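A single protein chain has been omitted from the complex, and every remaining protein chain is retained in its original position.
Chain naming follows the written order as A, B and C, and within any one chain the residues start at number 1.
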């Protein structure tokens, strides 16, 4: 039975005893930060994730939308993102890529963040005198999804990458989780790029250093649980509680039946997903802007907006 | 175990042998029309629906969004709606009420239809000479939901009804179904008004002839399946297939556990719910406009828009 | 030549010498606050405004959207609004009414504010134990506009007022100004209600203590300049500079010609009106929430959202 999740944290929970993985937990007020490093190819394969560093911010209280926690989550995310920016030169080129489909609410996180990131590339190019302090040259695009453009996301991003020649890409995407309770309460940051086949929009080819020739930092928020995951979980739970799990084959065929009949293409989502996505886009874009512009944040904002 | 559904058709399927219910099926091309009449109070209680007439249009092929079927579904709905308008005087007052929350996509059907209905009431009042043919005086409101207004929908509608004094109300609402496959493929029309507790928005008090003093025709489209329904169904199915159903109590507690942990407030929805709701709002509002204005439809449109 | 404006401040500027009007200016950082009191019926008629108190907050720097000024404008507006709430009992009923058309961007301020105000009326009614401190019972409605509902705004508000029985109404509306530079930089607060014929939505009958039997506080933001105003102003300016104003009649007929040919129903608006309206809705709703809930603001927010 497939155990699909975009979160390294959940993949780890399902395989707690695999070697080649380190895991560390830190607590910052309401936020639990988990650092998972996948260090061996073997571990990577078992977890169905790439080798690299995964940082998860979990703040269950975000479900109540308290303004102060929005702020501190954004702040913490900016700090962690900053670590990944350390090696960049002062005037480096950074390209933000908002993945997903603007027209499908739970898949619209990427485009919504992309449009809120402060872009400076054109100002540095055409009015270099506007900024009297060194800052990154930031571009921000939303390439759309294969189903609406007819163009693979990787192809589109490659094409623009060759023109813009960024030193680093920050990719934003909606993720699929295994638990509805994670929707709107979790952010994953990683240095591995976007995995093939992940996300709501079913990106086919991965976006990472191998495919794009540039390091790709990924920021994702679980906004979707596949209805089929819920069905499979329900069945597993019953199987365990009733001793039915001895008859594995029967279970599998039951699951397939339920899923085929009732849940094909369906997702489980909170009723107020529209405002949740908007809030999370605010948190992420604020973090990205703070990480990219630091103390010049407000200044850049005024010049750009 | 609760068997909640807003559709008389599904309530009937769960209780096929109850007396006091008549059921008739008709086929029109791709559309299956089912007429269910709940005739006794006893039957009404068992089905958890009011006595009255329920007409269901089912067109599974609507899932592919073929333009011709949009048109014929709209047409058929207009014809059936027309039957309910027969007793009205030529210049009668009709008030369309779009129920639900504009800001929550699957709950936004009512407000979306309300804003597309052609209103003539003010034109008849202020420029009576604009129309040289008799036509209904149509008003169309979207009163919002308790959670965002602080005002019971019934209170708000009552307040406006006392001012507008319509001869008939047509209420539009999103419905909850038991099957994801019904989302976007079914329309229910009935002369019983809106039932208490139905809909996504959890209307507390019913809108009907008793509460409003005017006949209330209801048009609803299933746009939501509660995740808890899916979980309960999965469990039922397994129970039946495995003989587990003998142990009813254990099942119930299992269901509660799954639901509490994973699915509180969650709904199951297709990924492209945004465009589905928009399409269904088009079908319903077109039907309402055709039923209300008949052969003067295009003329009214031009004068009003 | 008509000198139409919804702002008392602009009406005063056009008639600086009329008696029966007091005017006071105060400066708070970037915000200029002007208090205009229209005290005689004669003055009121000349200014085409009702007798009463008009407070205008002007902050030209708002055009750059600096976050700190959003905050201080909101704060100042809340303070001034608070003055008007002083006479209310601790548990009084307040109804916010968001006027205008949700579907027309510059006219959507009212509905956008209405949906962001924290409503407590239903919670106090159904779960009185939720709040262990006294607070207003707040309802918030958006009745729509005559052209889309067929119902006069006054009728709809009256109908709901009779049910909700508020002690005070706070009405929010988009205003028409004479100067494009005022769009997004000015807020007008007054105790006179909404004037007949004002606003983008062309409300016919006024909302005020006479028509509703309850005091009506109005908050408005200029979001529109009629294109005809610009044309008329251009002509006036030329007339003055060229000595052409001696030939008044010719000027008037010229103006009519230009306006009829080119500008009927047109408005002048900034290109980014969408985000301007959203920002102003944030400032106003934040001020209303702070004024209504004071130190319990965050608590109410968490309980309600």
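A few points about this structure:
Just so we're on the same page, contacts are C-beta pairs under 8 Å (C-beta built on N, C-alpha and C of every residue); 3 or more make two chains touch, one makes a residue touch a chain.
Everything numeric here is computed off the predicted structure, so don't read it as measured data.
Of the options B:25, B:65 or B:165, the residue whose C-beta touches the omitted chain is B:65. One of C:97, C:135, C:230 or C:304 touches the chain omitted from the figure, and that residue is C:230.
Only one of the listed residues, A:110, A:144 or A:270, touches the absent chain: A:144.
The chain that is not drawn here is touched, among residues C:48, C:107 or C:155, by C:107. Residues of chain A in touch with the missing chain: 102-103, 115, 119-123, 137-144, 146-152, 155-156, 158-164.
Against the chain not shown here, chain C presents residues 103-107, 179-181, 200, 225, 227, 230-231, 233-235, 237-238, 241-242, 244, 250, 254, 257-258, 262-263, 265-275. Seen from chain B, the chain kept out of the figure touches residues 64-67, 298, 301-302, 305.
Criterion: only the chains that are shown with their structure count from here on.
Centroids of chain B and chain C (each the mean of its C-alpha atoms) stand 37 Å apart.
Chain A and chain C have CA centres that are 41 Å apart. Of all residues in chain C, none touches two or more other chains.
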